[in-house]
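One structure below.
Missing here: one protein chain of the complex. Every other protein chain is in place.
Think of it as A and B in the order they're written, each chain with its own count starting at 1.
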Amino acid sequence: MLGSDIQLCFIFYSTLLILKMYIIAIITGQVRLRKKAFANPEDAERHGGVQFCRTDPYVERCRRAQQNDMENILPFLFLGAVYSMTSPSYAAAQLHFLIFFLGRVLHSVAYLLALKAPTRSLAYVIAQVPCISMAIQILMEVASFA
Amino acid sequence: MLGSDIQLCFIFYSTLLILKMYIIAIITGQVRLRKKAFANPEDAERHGGVQFCRTDPYVERCRRAQQNDMENILPFLFLGAVYSMTSPSYAAAQLHFLIFFLGRVLHSVAYLLALKAPTRSLAYVIAQVPCISMAIQILMEVASFA
Partner (left out) sequence: MLGSDIQLCFIFYSTLLILKMYIIAIITGQVRLRKKAFANPEDAERHGGVQFCRTDPYVERCRRAQQNDMENILPFLFLGAVYSMTSPSYAAAQLHFLIFFLGRVLHSVAYLLALKAPTRSLAYVIAQVPCISMAIQILMEVASFA
């Protein structure tokens, strides 16, 4: 049994964001195949020869998008889970999760389409705001028990 | 007190996979020492001189194995924990966790031994199947409360 409405809301957005990360990994793999740019000699050999063990600017872009997701979405999974247990109002919690979700989706789109700066950086900052807010609220809740 | 049999099963495989990640990190460090290929000048200086601040193909391979682990095992820790709370049957849950575990162990072996393609990619796909399955079941469970 899953828990409260707040936890359901958190789990909903978190799971979608993990699927979004998987999609970037799939895109990266497809770009590697299409551009014939493999990270490993054994992959290159299977697809035409070791000369295709090479880097490609768009593959590297996909990897940076994935890396940035990991640096931000994975800590969110922790902060959101703990924040959900601090009895926030449903409206406040939903707003935190939704802003993070939309910020990270925009971040991925801006990264993969190489949108004009500072679109991607703006998306990054937008998504960080609820994370910082949750971290502060968690620390205040912990302090209230001290 | 830990919880249900399903949670114990999930925690068992998850903890083993984290230890597996630590082992790859230890191997990377050992390869750096043996091949004298350090990422930082201060490390190189301690082991013979700044000329050993350099990359090595096998060190890079270890790092890619570690990176792929992070991209897949860390989201599994979230999906598996939530999925365990959705009241799946024990047999189904155990199958999900076991397939993921075996897929990721094979992935690491295939990466570090540079096994012929597509062994590693196959292991990656095998391990992704239970993750996608858990994500879908979580979303269906969340939807059932809406």
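Note that a contact is a pair of C-beta atoms (placed from the backbone, for glycine too) under 8 Å apart; a residue touches a chain by one contact, two chains touch by 3 or more.
These numbers were taken from a predicted model, which means no experiment stands behind them.
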Contact with the hidden chain (one of A:18, A:31, A:53 or A:79): A:79
Residue among A:2, A:27 or A:70 touching the omitted chain: A:70
Option from A:23, A:50, A:98 or A:114 whose C-beta touches the chain left out: A:114
Chain A residues touching the omitted chain (full complex): 61, 64, 70-71, 74-75, 78-79, 82, 85-87, 114-118, 120-121, 128, 131-132, 135, 138-139, 141-142, 145
Hidden partner chain, residues of chain B it touches: 1-3, 5, 8, 11-12, 14-16, 18-19, 21-22, 25, 39-43, 45-46, 66, 70, 74, 77
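The criterion applied here is as follows: only the chains that are shown with their structure count from here on.
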Distance from the mean Cα position of chain B to that of chain A, given in whole angstrom: 18
